[in-house]
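Here the complex is missing a single protein chain, while all its other protein chains stay put.
Here the chain labels run A and B in written order, and each chain numbers its own residues starting at 1.
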Amino acid sequence: MPEENRRRGVIAYLQVLPTWMVLGIFFVLPLVIMLVISFGQRGTYGGLKPIEDLWAYVSAGGFLANYRRSIEPLYLSIYWRSLWMAVVTTLLCLVVSYPIAYYIAVVAPARFKNLLLGLVVIPFWTSFLIRTYAWMLILRTEGLLNSVLLGAGVTDQPLNLLYTDFAVMIGLVYGELPFMILPLYASLEKLDLGLLEASLDLGANKVATFFRVTVPLTMPGIVAGIILVFIPSIGQFVVSDLLGGAKSILAGNLIQNQFAIARNKPFGAAIAFELTAVVLVLLFAYAMYTKRKGQEVLL
Amino acid sequence: MNRTKTTLSALLGATVLVAGLAGCARKADDAPAATQAKDAGKLNIYIWSAYLPKEVIDKFSAQTGIQVNFDVYDSNEALLEKLQSGVADYDLVVPSDYMVKILVAEKLIQPIDHAKLPNIANLDPRFLDKKFDPKNQYSLPYFWGTTGFGYNKAKLGTLDSWQAIFDPKNKGRILMLDDMREVFGATLKSMGKSLNETDPAVLKQAADLLKKQKKLVATYNSGDFANILAAGDVDIAHGYNGQLAEVVAKEPEKLAYVVPKEGATLWMDNVCLPAKARNVENAYKFLNYIMEAEVNAEIVNGVSYASANVPAKKFISPEILNDPSIYPSDEVIGRCEFLEDIGDTTTLLDEYWTEIKAQ
Partner (left out) sequence: MNLPAESPRVDLVPRPVGRLAPVPRPARPVSWERRLLATHSLLVYLFLYVPIVILILYSFNRSKQTAAWEGFTFNWYLRLFHNDLILRAVKNSLVVATITTVLATIIGTLAALALARGKFRGKGSTQAALYMPIIIPEIVIGAALVTFFGVVEMRLGLTTVVIAHVAFCISYVAIVVRARLAGFDRSLEEAANDLGAGPWDTFRRVTLPIILPGIVAGALLVFTISIDDYVITSFVAGVGATTLPIQIYSMLKVGVTPEVNAVSTLLLLLTVVLIAIAQRVQQEPTPKGGTKK
C-alpha cells in the first residue's frame, strides 16, 4: 500500500533524524573545517597563516602544497612502514585467532561456548593503556620475563625485549586479538559440518578440505576480522610510543607530531585525510566484494 | 514480568556500584569548599604534571574559600593548543620560556600587574628580566632547572661530556628525551653551537649526527626517564634535573647527574595569566600565596625542582638546597642557555626530526 509505504518512509526519516543531527553537526562539519584547513599553511607560531589573495592562492595550486609535501619519499617510507606493520599484525592475528575461534565454535561443548567467548573479551574491558603498561613490566630488562628466564637458567644475560619492533608487534596483536576472534567465531559457528563430511567423503584429505571448503565458507568472517584489525592498526601510535620507545614514526605518530609538536595543523590534516582515503579505498573494495557475493555488508 | 524484574534489579545493582565509586569522588571534591562561603569563587589552574603538591592547594582553599580546579599537561605544545582553541577556561598556566614568547605574540596571555603582588620582592633578581619576557611583563618564574643527563656511574665511571651519548660503547643503553628541541639542543651544544641555531647547514650536520646516534638509543621518553634509569633499562638518561636528582638521591653510589662541560639547556617554567581568564583576582591571590617563603619552600620540597624564591631557601630541606643538580653553581648556570622559539625554522627541524625517527 502506497500510504503504508509513505508512513514507513516518514517513520524512517524520523528515526535517522537524531543521527543526522549529531553526526552532521559534530562530525561532518568539523571534518569539513579540517579539510579547508588542510589547504592552508602553517602560521609562524602554529595556527594558520592568513592568505592575502585567495584567488591567486588557489589558482597557483598553493592550496595543494601540503598534499604535495606529503608524498615526498620521506613520508612515503613512513606510510609504507605503517602499512607493513598493519599487514603483519593482521596476518599474525589471523593465524593466532583462527584455531581458537575454530576450537570454541566447533570443538568445545555447547554449554561452554559463551563462557569461552566471554573469556576472550574480558581482557578488552581493562584500560588499553594499562594493558600496554603491563607488557612493559613484563618485557623490560628487570621485568618479569627476564627474571623468569634468568632464574630458570635459560639465559645468563637479560634479553633486550622492550623498545623493539617485537615488543610493538606483541602490543598490537594483543590489543586487536578479540576483534579477529569474534568475527571468525561468528562465521565458524554457522559452518555446516555436513559439508566438511561431504568433502572428506568425496576423497579430499583434511588439509584440502580446510583450504577448499572451510576457508571459503568462513571468508565473510575472515574479511570482517581483517578489516576490524587492519584499520586501527594503520592509524595507531600509542603502542609504538610506549612499547617501541618512540623510536619509530608510523602514520599515527606523524599526524600526532604535526598537531601536537610541530604545530603544523594544515600538514597534519592533509596526511590525515590521505590516510582516511586509503582506508576508504579498502572499504570500497570490501563493499564490491560483498556485493559480488550477494552478502550483507557490515552495516 | 520476571525479565523486567531481573533487568531492573541488575540496573539497580550496577547503579549502586557506580554511585559508590562516584560518591567517594564527590566527597573528595566537596571537602575544601566546606569551610567558607561559595561566593569566594573558583580558580582554574593548568599546570605540568606533578608541579604542585595537593597540600598546598588545599591549604589555599581552606584559607580563602576559593575552590581550586587543576588540570595537567605534559608539553608546552599541548598548552598552546588548548589556549589557541580559545575555549579552554583556565586562569593560570605555566608555560616554559620559549612558549611565553609565543603566547605573547599570539596574544593569549595578559600582562601581570606587579603592584598586586607584594611577595614579588621575594624573587631572585638573577632570574628576572630575561630575553623571552623583558621586565617580566607577562610572566613570573616558577621553577628553573637544567637539562643534562643522568647516568650509572658505578658502571661507566664519571662522565662530563655530551660525547657519552654518541659513544658506541653505550649502544642500546641510552635514553633521549622525546623532544626535538632538547635533543637537537644537546647535539648542537656538543658541536659547540648555540641551542637556537638556525643555520640550515649546521642543523643538517646535527641531524646527521643524530641519525647515526639512533641505533645507540634504546628509547625516546620525556616523562619516565628517571625511573627508566633507576630501573636499569638504560645507563644514560637525557633528562631534566629535578626528577633525575630525585632518583640519584636514592642511590648516590650508583647514579649521578651532570650538566656537561659543553653546556646545556637552562629552562624556566613561568606562571602566566591567560588573556581570557575569568577569575583574575583569584589568580593574583594564588600567585601571591605561592610566592610566600614557607609555601614556596613546601612546593620545592615536594617536587625537587629549584624555585627563584630567595627567602624560601630558609625553609627548603638542606638535601635539596645543597644538591648541585637542583641548585647548581653560577659557573654551571653560566654554561647554559635558554631555548628560544626559532620561528619558521621549526618546520625544517621537524622535518629532520621525522627523518631521524623514520629510520
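Operating definition for what follows: contacts are C-beta pairs under 8 Å (C-beta built on N, C-alpha and C of every residue); 3 or more make two chains touch, one makes a residue touch a chain.
Only a predicted model underlies this, so the values are computations on that prediction, with no experimental measurement involved.
> Indicate each shown chain that the hidden chain touches within the full complex.
A, B
> Among B:Ser222, B:Asn288, B:Asn301 or B:Thr347, which one is in touch with the chain left out?
Here the residue in touch with the unshown chain is B:Ser222.
> Among B:Ser85, B:Thr158 or B:Ser329, which one touches the chain that has been omitted from the display?
Touches the omitted chain: B:Ser85.
> Determine and list the chain B residues touching the chain excluded from the picture.
1-3, 6-7, 10-11, 13-14, 17-18, 21-22, 24-26, 28-29, 44, 46, 49-50, 54, 69, 71-74, 81-82, 84-90, 221-224, 226-227, 230-231, 243
> Pick out the residues on chain A that sit against the missing chain.
5, 8-9, 11-13, 15-16, 18-20, 22-24, 26-31, 33-34, 37, 96-97, 99-100, 102-104, 106-107, 114, 116, 118-131, 133-135, 137-138, 140, 142-144, 147, 174, 177, 193-194, 196-197, 200-203, 231, 235, 237-238, 242, 252, 255-256, 259, 265, 268-269, 272-273, 275-276, 279-280, 283, 296-299
The definition used in the following text is that only the chains that are shown with their structure count from here on.
> In the complex, go through chain B and note every residue touching chain A.
Residue positions touching the partner: 75, 77-78, 80-81, 84, 102, 105-106, 172, 178, 180, 214, 217-221, 231-233, 341, 343-344, 346-347, 350-351, 353-355, 357-358.
> Please output the residues of chain A touching chain B within their complex, sorted ascending.
Chain A reaches chain B through residues 42, 44-47, 74-75, 77-78, 81, 140-142, 160, 162-163, 241, 245-249, 253-254, 257-264.
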